[in-house]
Every structure is written in C-alpha cells, then in structure tokens.
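Here the complex is missing one protein chain, while the rest keep their positions.
Chain IDs A, B and C follow the sequence of writing; residue 1 opens each chain.
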Amino acid sequence: MYYLGVVVTGVGVLFLCLGGIGLFRFPDVYNRVQAGTKCTTLGAFATIIGVGIMEPTWFWKTLIIALFILATNPISSHSLGRAAYKSGTELAEGSVVDMASEFEEYSEE
Amino acid sequence: MIIIATVTVFFMLGAALSVFFFKDLMNAVVASSLVSLTATVLFYLLQAPDVAMAEAAIGVALVTGIFVVAIRRTERYEK
Amino acid sequence: MSKVKSFFYLFSVLFLVWLGFTATFQLQELALGLTLSFLLSLIFYKTYVNIGFPPLGIKRFVFALIYIIVVFKEIIKANLDVAYRAVHPKIPINPGIVIIRTNLNGDVAKTVLANSITLTPGTFTLDVIGDRLLIHWINVESKSEEEATKLIGERFERYLRIIFA
Partner (left out) sequence: MNAITILFLSIICLGLFLSFLRMLSGPTAPDRAVAVDTMTTIIVATLVLVAFILERYIYLDVALVYSLISFVGLVALARFLEKGF
C-alpha cells in the first residue's frame, strides 16, 4: 500500500513540474491557461490522494482537499481567461480562427 | 525541507524587488500577493500553522482586494 | 420548484458540506452545523428557487456515477495531451477560438458542462451567453459550428441530458 502511494505521488509531482514547463514555454495567455490549470489540477489531485494512500487515517481529509481543488480550479481558470479576453489580449501568431466577433457583446468593443 | 525553504526565500526576494520595479500597478498587486504566498510557506515550514493561516487570509484575499479597489479609484500606470 | 422543497434541498446540501469538512460526529459540532445551515438556507433559499436543482432518482444517480468515470478518463487524456505538447521541442499547437451550441437548459447543467469542457483535452470555456459557448481550442480540427459541437460537447451532453432532464 505504501509503495502504491509513492507511485501515485510521483506521478502527481511529475505533472506539477510539466505544468510549470508548459506555462514557461507556450506563446500566449490562453495556451498558458491550458497548461497552467490542466496539468496542475491533475498533479495536485494525484499528489494529495497519494499522501492519503500512504497514510490511510488521513484519507478522508485529503479527499476533501482534492475534491475542492478539482471543483474550484476550472472556475478560476475560466474567469482569468475571460478577463484576459475582455481586457483585449491578442491571440498568438499561429492562431487559426477567432469566432468571438460573432457575439453581440464582444463585437462593439 | 531545506531545499524548499531556500527556494522560497529567493522567490520572496525576487517578488518584493519586482514590486518596486513594475510600472503597471496591477502587476505590482499580483507580485505582492506572491510575496504573502511565500510568507505563508515560510511560516508553515517554521511550524507555525496558525500564523500561516492568518497570513493567508490577510495577505492573499484582504490586501489584494483593498489594493485593487484603490487602484481602480485612482490611476493604473505609474508616471 | 416550490419554496419549501428548495429550502430543504439547500439545507441538506449545506449540512452535507459541513459534515464533509468537519468529519466528526460530536454533538456540539452537529448542533452548530445544523444551526448555521438552517440560518443560511433561511436567508438564501429565494436565490435558489430560480436556479432549479434536478430532482432525485435512481436512474439519474447511476448516470451521474457513469458521468464521473467518463470525466476522469477524459481528464487523464487531457493531461497527457497537454504534457506532450509542452515537452515537444517544436510546441505543436494550432490554437483558435470557436463557438459551440448546447441544448441544455438550466444554469446548473450549463455550469457542469462548461467545467467538464474546461477539464478535457485541449479546450477551455471562455464565456457562456444564452445557448452558445465560447471555447478556446488548442488544436482546431474544424471551423464550423456543428462539427465543433459534435467533437467537443456531444460526449458529455448525452449523459447530462438524462441527468438534468
């Protein structure tokens, strides 16, 4: 059981590091939001659950923290992305399509 | 443990210096919230969880909110 | 939904959240939790009348469990995808912003759909206006609205349509 927890924690820690690498390398805000929230969500989830597996009396509390992170991280990423779009941040150079001008709220700005 | 304490102290120094050098005050608010984040980690590593909790509540939510409201009422860019 | 029903719905949800966070069954903590959730649901139940929670049922519960498993599988696929794009030396991305349509009505259903889309391969929700969702896609495969709806939203909507029917 202990070694299973070590493996799960190791996978989580690796994904946390990959989130940092993606945040550093991607070209514009939206891609950075993708890397910085997706990889760290799974990474934090796996790390915290792994600690709960290594120490079975802590499992309930760690499950609560992990579920809380899983519920709130998409909301904060969504609000940051919308703030970036409404404050006029440009897309990166290689972008294919931008259909947001079809929206009535966005077209007047 | 000593690894993460050392790295955190350097983050705190860099964030505090960058608060001084940013011309856009919104960036300065983000960096100052990073300073209080690292202060939370340092209190935690020195085994004072109650102080860490108070620092998190005051530094991240309250100070950031008050600074943002104040900047919105005045000017965003430093001359 | 009537007022009494929504009051009890909110009360039970708040009390379950309290039980989860404290994780004890001592009498004092239970009494404090009951008082707090009673007061909060007395103040806020008018807000939740408009939102409309789904009614309970066994079929919905089973489909909710299946939905959780599907979402977890998609989360793992999403992370492997984004991690591959992050460590690849050329950064093979093809980003863009597309619009998809949804048939769901009700704010709770749309919130769950938007959060699930945020957690799945290479897409995250920027905004929701009416029945259209604005989505940033890291690897655009089709520019038309119908195909994007089929590629992104359909795999969740067929479960959510049953759960929130």
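Miscellaneous remarks
The criterion applied here is as follows: a residue touches a chain if its C-beta (ideal position, glycine included) is under 8 Å from a C-beta of that chain, and two chains touch if they have at least 3 such contacts.
All values reported here derive from a predicted model rather than from experimental measurement.
Note that the absent chain touches A, B when the full complex is taken as a whole.
Taking the whole complex into account, chain A touches the unshown chain at residues 6, 9-10, 12-14, 16-21, 23-24, 29, 32-33, 36-37, 40-41, 43-44, 47-48, 51, 54-55, 57-58, 61-62, 64-65, 68-69, 72-73, 75-77, 79-80, 82-84, 86-87, 89.
The set of chain B residues touching the chain not shown comprises 1, 3-4, 7, 11, 14-15, 18, 24, 26-27, 29-31, 33-34, 37, 40-41, 44-45, 47, 49, 52-53, 56-57, 60-61, 64-65, 68-69, 72, 76.
Everything below uses one rule, namely that only the chains that are shown with their structure count from here on.
Distance from the chain A centre to the chain C centre is 15 Å, each centre being the mean of its Cα atoms.
Taking each chain's centre as the mean of its C-alpha atoms, chain A lies 21 Å from chain B.
For chain A, the set of residues touching two or more other chains is empty. Those residues of chain C in touch with two or more other chains do not exist in this structure. Here chain C touches chain A in the complex through residues 20-21, 23, 75-76, 78-79, 82-83, 85-87, 91, 93-99, 114-115, 118-119, 122, 124-127, 129, 132, 134, 136, 138, 140, 143, going by the rule given at the top. Every residue of chain A that touches chain C in the complex is listed here, in rising order: 15, 18, 21-22, 25-28, 30-31, 33-35, 37-39, 41-42, 60-61, 64, 71, 74-75, 77-78, 81-82, 85, 91-92, 94-100, 102-103, 105.
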